[in-house]
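Can you read through this structure? Questions will come right after.
Apart from one protein chain that is not included, each protein chain of the complex appears where it belongs.
Order of writing sets the chain letters: A, B and C. Residues in each chain are counted from 1.
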């Protein structure tokens, strides 16, 4: 059994890790920490976990000590020091935050106003989006930068078309809609029930921090610099992201070729379900699971590809993908503990 | 008091007309009809109206007879005959359906598989989007084609930029999200509560019937043929449409110029609220009212205008706008009965 | 026009007062105050009110100065001093808080841990539940204790049976369910969207502060001390209270007699709609309005009366009823500004 420690266990991503690791046949939660709830039981914070995980929240140090792998779900800026500690003690470190995701320190500075404390450490980190960059993630890897939610969903929806050069990389638009858990557990006015319920709006329009991360992934696939227009919106649901992505189809390319390219690209990917033509990706159908559903659409009149991707922002967009990465670096089958049937309702 | 008849009063748009006309100081509902509920009281169909409107549903003929103006909320194809009857009896006719919206019979044929039964009748109809085409809507007008919901929201969000030539008309994208009432009152599997709740998906991607109507409006404003990519989505809320519209800013034009153009364009329009820069249009803030809130955003990196429009699909997107049109053709102040304060929650 | 001042205008009840007074033909908001948002515009706090009420929040003193009547929506304990000020300046004072509701200082001490600062002031206050105690509310009244939400709904559902002695007063149970706005605007963990959404639970079981107020009303009606079991629950909706009330039918009394008694009791009450037998009171049907819908049911096997009452907790349960009281004390028709059609959806 892999000993799993979770730092920041009382945030939503941390709590979801607890749920998924508890169901994992080859891993177990051995320690959890939380700055806000230190000394309290996890099940006092989340009564859903009563009798299931009644561990007390300990310190980060205790968590590191007791674990083979440390998952960190921390505000950005706080993971780098912890990563260093883990590496020095030969623990694997999987970061659900943003500190190791961007390869360019300039971009990290621009978007997060932070800096790379230790460039060698950053050099050791790999970006853990297995379906697109599995070749970089090796057994024994020490630091995983686990992608963000939007940055998993939109790139998966666009990857085959971008990588195979079937669409123009200029003018790509990602119009994304996320459930509220993506905004975190801290009560804020805008997510107070009566203010969000029966509402819907865009936020951080063309200025969200996931922008450079989406671009980094698409640029790697395209092997050239790609810029996107990324607009997130807040949905009055708990979970799920739908990314509606628009790209101009290259001259001479048919929609059927694109469809075929997606089929080939994802044919061995258990967690990506390319929907039959005519269906629409829906967050309703992947909740609580690690699936990414993709539907493809053709605007014949404007000759655009419209690719819709749907994930659970807390699973494939956070905790589930982190465990997928853990499985890889510990030499397990990627699906272990993640072959969850999404509920039909 | 204007005598108002409502044909198709038991559908959602019809029911909303009843609510709004009941509150109108210079109009009253004198008769309602419904094919499905003929002989039943409106308040049996909508218990919210108990003691307020307990009228029995009569026949279309009776409604026409008893009214100065007939509002029709019917499935497409059924309004033309009724319009003819109304005109012959010198009653005003306001059509909330699609029969008179498209000026091109070819497009009507292509998108609705219908035909214009009487071209003269169509020639008499005017398209009732007052903020954009008020000069066409005259006192005494006999037939109003009341715009659809998406086709009110997206054009209002884009109008100043398109009309003044500040954005490229090629490549415009309207990514729209609508509450469920837009799909009608008839129970269907996809809108059964447990299947829609906590879900979100696109539908009729780049193939929705509102596409040619949006294009007709934008083409008139631009004075050239405009094609748009229109993708509607279904939100798990009762009311509201958010249109997130993307357009490339023309070279040499600044975002500040665009902002200024919107301010000028809408400065006398009571029902359009251009939000202060930094705010995001939210369907939460216009529910039950006839307002259209618009927020403007600039993607500096891709130099795109992103305009978000929010309306209540049942009010500004249907019944409210229809009454706004009634007010005009009966010589009343446009706001009469429509100066509704949107609830704060 | 009555000049209306609102103290605590940025809470939910205060904001609802703004909405309703704005629609009132014989009253207007002349000043608003808020401790938390002093100096800010009301429409910055509630963007729904943009262009409709852009007043700045002033001090309590300013509000009192500018008004004929002051509505206070304050945490308990803060109204007494303000009432005194108002009375001394000959302003009417309508308190949406709890300070003047209980006639017994002992009960106020027991349940609110407060005291009556000025017994004479309390002697001047009348309890403003017009349908039950209209004879006490006179034109020119200076202090109105506006009832709470649960304490309006449950008593209205039970009143005819209790007053006419048709049910046993021992063992009455009020199982009540409220929308979230009842818990206030302040963001708290338990009402953070993801924690409340898709959830439902009781709270303050048999210990909620509305208990003695419900009992005070029922005791007056019964002319003897009545004790009730009151259990509130939190519904994942914005607005509405449903009170399901249980009482043993007295021997010799038939359900039909009870039905008839309700019909007589409420036959002239515009705001109470006794539903036809066979229907169920539903918060869906009274939202945004001042109606209280009541349905009556008979458990024949246990011979219990089950009376369901539904109100909008923010209207009949707060701001609407407060305006109803204002109308009375200013000599207007009670319905003025309150004949709102509840939306059908």
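By our rule, a residue touches a chain if its C-beta (ideal position, glycine included) is under 8 Å from a C-beta of that chain, and two chains touch if they have at least 3 such contacts.
The structure displayed is predicted, hence computed values, not measured ones.
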Contact partner of the left-out chain, one of B:42, B:196 or B:329: B:196
Per the touch definition above, residue among A:181, A:217, A:290 or A:327 touching the missing chain: A:181
Omitted-chain contact residue, chosen from C:4, C:32, C:183 or C:283: C:283
Interface with the undisplayed chain - residues on chain C: 171, 173, 175, 177, 194-196, 198-203, 205-206, 227-229, 231, 233, 235-240, 242, 244, 246, 248, 280-285, 287, 295, 297-302, 304, 306, 308, 310, 345
Contact footprint on chain B, counting only the chain that is left out: 12, 179-181, 185-189, 191-194, 196-198, 236-238
Contact footprint on chain A, counting only the chain that is left out: 12, 15-16, 18-19, 22-23, 46-52, 181, 198, 238-239, 273, 275, 279, 282, 284-288, 293, 340-345
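Assume only the chains that are shown with their structure count from here on.
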Chain contact graph, described as a line, ring, star, complete graph or other shape: complete
Interface sides of chain A and chain B: same vs different residues, half threshold: same
Rounded Å distance, chain A centre to chain C centre (Cα mean): 46
Computed distance of Cα centres, chain C from chain B, in Å: 36
Computed distance of Cα centres, chain B from chain A, in Å: 38
Residue list for chain B, restricted to those that touch at least two other chains: 198, 238-239, 282, 284-285, 287, 345
